[in-house]
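Notes to accompany the following structure.
Here the complex is missing one protein chain, while the rest keep their positions.
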Amino acid sequence: MKRWIAFAIVVVVACLLPLALDPRGYWIRVLTFTLLFAAMAQAWNIIGGLANQTSLGHAAFFGIGAYTSTILLLKFGLSPWIGMVAGGVFGGVAAFIIAIPTMRLQGHYFALATLAFGEVMRVIANVWVSLTGGPGGTSIPFSPPSFANYSFKLLLPHTYIAIAALVITTLIFEWIQRGAMGYRLRAIKENPSAAEVIGIDTTRVKLQAAVISGALMAMLGTLYVQVAVFFDPDTVFSAAGISIRVALVAILGGIGTAIGPILGAFFIIPLEELMNEWFSSSAAGLSQLIFGLILIVVILWRPHGFVTVFRSLRAKFTGGTAR
Amino acid sequence: MAFIQAVIDGLLIGGVYAVISIGLTLVYGVMGIINFAQAEFLMIGMLVAWFAWAFLGLDPVLAAPLSFTVAFVIGWFVQGQLISRVLKAPSVAQIFLTVGLLIVIENSALLAFGSQFRSVTTWYQTISLSLGPLFVSVPYLIAFAMSLACGVALWWFMRTSWFGRAMRATAQNPGAAQLMGIDSALMYRIAFALGVGLTAFGGAVIMPYVTVYPGVGGQYVVLMFTVVVLGGLGSVAGAVAGGLAVGVIQALSALVFPIQLQNLVLFVVFILVLAVRPQGLVGASR
Partner (left out) sequence: MSILEVHGVSRRFGGLQALSDVSFSVPQGQIVGLIGPNGAGKTTFFSTLVGLIRPDKGSIRLDGESVVGLKPHKVAHRGMTKTFQNVALFGESSVLDNVLTAGLLRHDVDAAREEALKCLDRVGLRAIAHQQAGLLSFPERARVELARALCTGPKVLLLDEVMAALNPVEMQEVMDLIRSLRDDGITLLVVEHHMRAIMTICDRVLVLNFGKLLADGTPQQVANDPQVVEAYLGKSMEKRA
């Protein structure tokens, strides 16, 4: 109960926060992307955290969502809302297809296979010019502003959609974690043979997790490009820009926890933006260099993410034990 | 005839792939870590060779030992200070530590040397030997010969030197090796430094026919992984076979597919091998 009250308070504060920012300014844009990255990291967390399968290929689903909704809008005039659902379906199907051969793989092998899958999708999107427009990129066409058209004059509605997306992905994550599937995934993570012997269909449960994660990621891809407006295959299917960054956000914050992706996103995305702002003109590469250094330091110092800092602080104040 | 020509080109290029990938498989074989930053050491090797050529007038192929040395020193430091701390950590921490390293190295190079493309000019760059209807590109041939020499030297080192035998013992059973008085931390350092050194060596010998820029490593990441996975992660002999196979696959797919799809063939081979035989096609012998 206490958790739910805390959760409600956080959501209300989150809804008020955008009102404090200049609606045409820079920071509301950063906030929106931060929220979307938090939601994506939460989707990644289902497979990466609960099932302990480190995916480095989530850009594949993200890009599928981005392109599905945009192509449906361009070629058939369908609202991106419908495109988002269609993208979710395609993303889930893609996750299913790639999960079948890779699911048995563990640790490094799974990471490698998913990394290659993301690259396959990037190459296909670049080559299949008649469908995607190819390396030249695609713009979201203008539609008359309305909610149904998913078209707005200001950024603010996008920010609220991003908040809703983060709340929903977080609730889905919590629901999975606390439900039967969460117990099963933890069992598989800790001992796959024992999990099978006590009646868990390990293949099926992992597939379910992969499909949910992939479908959510694809839907978030649709939301993301509505804000970005212009994109090309190399950005939406980017290993470094999407796959690795999303995994990173979850890992920095605290893998396998509901709060981790949110902490990670609010730490890393604004920081990255700030550094780009400060350094990109004077010294190319410096902001990414600092980003890489932070990553190394956090992994060595807090291998389980920032969430452990909060836990040990709380333990200090309440006199309990840190986990 | 085009087919035979492609096989020849593929084998020559593949020999280099073998050498740059041996380091990756060596590190995995000895300590069970996949170094996602391995390709960055290729870039370091290429850059060292370029600077040696630009400022000392050294042929990049002759600069290869220098590339090896620079990467070896960096690798020695990286293993001792960073990688050694995550040897027992969950695989996700290992993966992302080396990913962090990748980001740091690439952007350090960008910051220090800018984003321009750098290439060398050598007298043999454009020469081909003709064997009847077939051609053998001299820079390919030289790179292949250097890689071969490097591979033989490694083989000799692993077979005959005390360090080589100690390293193989550590790979097979770290605990037992430790009991026999082998310092496993030292072995890990040597393995890692040697591994990245070999990759840098490969980077230098290909300079006559490629250009270097800070992001060049990204072009080789999946390629190197494909080589080692084809050969069986951890198997040095497998990496040699895998390198040659990847070279030939690339050259042959270039005959059939447009240039943009070349990598796609490689990626698909990679995923299929992982899915069907994660222990590699060649076998699991370390």
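Of note:
Each chain gets a letter, A and B, in the order it is written, and its residues are counted from 1.
Note that contacts are C-beta pairs under 8 Å (C-beta built on N, C-alpha and C of every residue); 3 or more make two chains touch, one makes a residue touch a chain.
Everything numeric here is computed off the predicted structure, so don't read it as measured data.
The chain we do not see here touches A in the full complex.
Shown as candidates are A:7, A:96, A:183 or A:279; the residue that touches the absent chain is A:183.
Contact with the omitted chain, checked across A:130, A:193 or A:318, is made by A:193. Those residues of chain A that touch the chain absent from the view are 178-180, 183-184, 186-187, 190-191, 193-203.
The rule we apply is simple: only the chains that are shown with their structure count from here on.
On the chain B side of its complex with chain A, the touching residues are 28, 33-34, 82, 85-86, 89-97, 99-104, 106-111, 114-115, 214, 218, 221-222, 225-226, 229, 233, 258, 260-261, 263-264, 267-268, 270-272, 274-276, 278.
Across the complex, chain A meets chain B through its residues 48, 52, 54, 56, 101-102, 104-109, 111-113, 115-117, 119-120, 123-124, 126-127, 240, 244, 247-248, 251, 255, 283-286, 288-289, 291-293, 295-296, 299-300, 303.
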